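Only a single protein chain was left out; the remaining protein chains are all shown in position.
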Amino acid sequence: MSVIPDAPDPFDRDRGGPAQPLLSVSGLYKHFPVRKAGGKKQVVRAVDGVDFDVLKGETLGIVGESGCGKSTTAKLLMGLIERDSGSLLYDGQAVGERVMPWRSYRRQVQMVFQDSYASLNPRMTVEQSIAFGPKVNGVPGREAVERARALLARVGLEPKRFAGRYPHEISGGQRQRVNIARSLALEPRLVLLDEAVSALDKSVEAQVLNLLLDLKAEFGLTYIFISHDLNVVRFISDRVMVMYLGRVSEIGPSDTVLDAPAHPYTEALLASMPSLDPDNRTQAALLQGDPPNPIDPPSGCRFHPRCTLAEPICGEKEPPLDTVGPLHRVSCLARQPGSGHSAAPARALAA
Amino acid sequence: MTAPITAASMALDGGVLSAGDVAPEAAFVPSRGFWGHVGHRLVRDPVAMGAGALILLVVLIAILSPWITPMDPYKGSMLRRLKHVGDATYWLGSDELGRDMISRLMLGSRLSLFIGVTPVLIAFVIGSGIGILAGYVGGWTNTILMRTIDVFFAFPSVLLAIALSGALGAGIFNSIVSLTCVFVPQIARVAESVTTGIRKRDYIDAAKLSGASPLTIMRVQVLGNVVGPIFVYATSLISVSMILASGLSFLGLGVRPPEPEWGLMLNTLRTAIYANPVVAALPGVCIFVVSIAFNMFSDGLRAAMEIRQ
Partner (left out) sequence: MLIYILKRLVYVTPVAFGVSLVCFMLVHLAPGDALSAVLPADATQETINEMKAAYGFDKPLPVQYLIWLWHVLHGDLGTSIATGRPVLGEVTRAVINSLILASVATVIGFTFGTLFGFVAGYHRNSVADRAASALSVFGVSVPHYWLGMVLVIVFSATLGWLPPTGAGPDGSGNWRPDFDHLRYLILPAVTMSVIPTGIIARTVRALVADILAQDFVEALRAKGMDEFGVFKHVVRNAAPTALAIMGLQLGYLLGGSILVETVFAWPGTGFLLNAAIFQRDLPLLQGSILVLAMFFVVLNLLVDVMQTALDPRIERA
């Protein structure tokens, strides 16, 4: 079934069983050194202690404002930048160790980038770009090209018309379809979509989202879907993770997080979304100003300077990521029993 | 030294590297590939085509000159010195030793082209190698290579060329060596910045994710995208190189008499500027025309490569 040598069929290569998370991320840190005027060395805390699991067969949406660490997280997951610390467990095996070297991990985890043009080599035809991955993994040239054509057809681009085209000769939506086809060429189990539809027109975006859903069902894929657009995330995700300044502020099932958010930041994000319903217009801007500088993040809860529920304790104590409901975890003192915050629920209730 | 200025004066302005437009969803255009597009646009550029035709003509003359010169370019006659342009025998006059100008100019194109173009070709190979390596590997390799390049940038190019040939001594080989040393740093710097730009593109990341080795990525994904811009830059140097190479001969540091070379001819005819100014200026006209043709062709090539991708 599989054309990649040594790569078992996606449906047969499961190791840990359905309950084992496909990808388990814990204690992920990435600080970038920067030099400010005067030569003082400082760091940008781009990703500052992130833990989450990606379950088999789900779509995990990751949302947050720009600069919250979404894209850095994506690059860390792909190994495109080196993590400072933390571990990645892929189907129970530590990535980067002997049992699961990066090379075999990447064969199962692929990525689609935001900029459909920048992610295709302008001097290669569409077909060459898709066939490149299989070729370097030992698939004979002719077979790789055939596979590329089959994938083109699968993502809705007629191979006869598109295989020989160059990236500048096709539209943005078509290019993103090519990128999706390329990401599938190595038969991955997990596909990371980093703002993959953000640059597309609304009508094209909907088509591509539907294509993604179809492909997921057909190939048994798991998605990590990074976006700043809450509507798109709600449409495609089973679970949602909200990030703020390099940390996870809330994670849980899409319906729960987006309809009954527990974190004031999620609430503010939702409220700042433009609504088409005139009766439901945003009354007050809940999110004021830009996110603080990740070089020198606020003490305690990082959201407290912009938070409506902020109390003095929020500036002193870092809120842990606590379970508040089924699969629903929040990092907010106001939701944590016994935290000392006046709005915190009683300890007995949570027990 | 002053990176922003040199970068601007190189005038690549990221032309071939920037993203843009969205092609119409349904339009069907037969695919040409990048160089196909460049060729197509170049053919439609009358100035570039004219310049290209002129260069081709000079190259043909240079190749064929030993067989097609109307007279012996080495044989002079003291009785027929400094004939004027339009003379029945000497169509473009004769030089200070009575040798036929048109024959010498034709044969001179050989050496002038050779000593002008060769340094750029060699520097293109060496400079691209250094620059691509520095740009792709990055880190300390880049720092060491580029700081060394900066030292050579601290010399104005004419000064460096003359200093090197002055120290090495006169001769065709030495003048080619010194001009190569002048152009290697310039090409290396362009190659480095182009490669650094390409290295940051998402498709290189995508190639890494597919498990390709750095060497494969370099060969398949990087090389094809950097060679074009570096080549265009190199063609823009040919004009300068021609002027400098002939200049070295003019100073007596390049080709030696009695070989005909335009710069050297210009020098030996300086004594004749009162007696026969038009003939004295002729070799310079040749340098000028060829140099301007290379400049125009290079400009056309650059414009043709600026396809909004």
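Order as written gives the chain letters A and B; numbering starts at 1 within each chain.
Going forward, contacts are C-beta pairs under 8 Å (C-beta built on N, C-alpha and C of every residue); 3 or more make two chains touch, one makes a residue touch a chain.
These figures come from a predicted structure and were not determined experimentally.
J.: Touching the absent chain: which residues on chain B qualify?
T.: Missing-chain contacts on chain B: residues 1-2, 4-5, 8-9, 147-148, 150-152, 154-159, 162-164, 166-169, 239-240, 243, 246-247, 250-253, 263, 266, 270, 273-274, 277, 280-281, 283-285, 287-288, 291-292, 295-296, 299.
Definition applied: only the chains that are shown with their structure count from here on.
J.: Any idea which chain A residues touch chain B in the complex?
T.: By the definition above, chain A touches chain B via 78, 80, 103, 106-107, 110-111, 113, 115, 117-125, 129, 132-133, 136-137, 161, 164-174, 179, 182, 185-186.
J.: In the complex formed with chain A, which residues of chain B make contact?
T.: 19-25, 28-29, 31, 33-34, 201-203, 205-213, 216, 220-221, 224-225, 307-309
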